[in-house]
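A single protein chain has been removed from this complex, and every other one stays in its place.
This part shows chain A:
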Amino acid sequence: MASRKKVLLKVIILGDSSVGKTSLMNQYVNRKFSNQYKATIGADFLTKEVTVDDRSVTMQIWDTAGQERFQSLGVAFYRGADCCVLVFDVTAPNTFKSLDSWRDEFLIQASPREPENFPFVLLGNKVDLEPRAISSKRAQQWCQMKNNIPYFETSAKEGLNVEQAFLAIAKNALAQQNSTVDLYNEFPDQIKLTNTNKPNSNGDSCAC
């Protein structure tokens, strides 16, 4: 079973340009907001030590460029991700429409072991702004269609819901990592056709 040593959770934040990826990351890690963040070029990450379910974990949060054409470079950064955070701007309908392609592109490039069970979390950011273009209901419907992705409405500017959202992200990432560790532990000896030994998987996670 998974060891008790300190774990590193790799989290990737994706979404259209200017939805607030950098701001969310900085609000969560440094509890700071600035409207002077420059457009992200290339990629960068911040780390934060947190305790999740009594376990001490290090979250490594990756911030990437939002313009579509820079995504071909993503593959190098997506590798080994434990959770993918999709962000849209609740006042900008186009950023919501792009979610499908962000999700698909991530799955293609990161090619996780079990794409259908890979944890995503959706954040509808900028709820402090008016007018609202995407309702909570609409966002939740999208999440339901995608295998019940957890959804949070946040404001990086006001720090609203950011802590809660990232806690959920950490939990999902940890669950993902544990199930992957289980897979590693079990496969070399025998392939089990039942999933009774997999406490953290939501559904049938066996790839057979």
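The rule we apply is simple: a residue touches a chain if its C-beta (ideal position, glycine included) is under 8 Å from a C-beta of that chain, and two chains touch if they have at least 3 such contacts; residues count from 1.
Please note the rule applied: contacts and distances are computed from a predicted model.
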item	value
Name per UniProt, for the chain absent here [options: "TBC1 domain family member 15", "U6 snRNA-associated Sm-like protein LSm8", "Rab proteins geranylgeranyltransferase component A" or "Dynactin subunit 5"]	"TBC1 domain family member 15"
Where the unshown chain meets chain A, residue by residue	17-18, 35-39, 41-45, 60, 65-67, 69-70, 72-73, 76-77, 79, 94
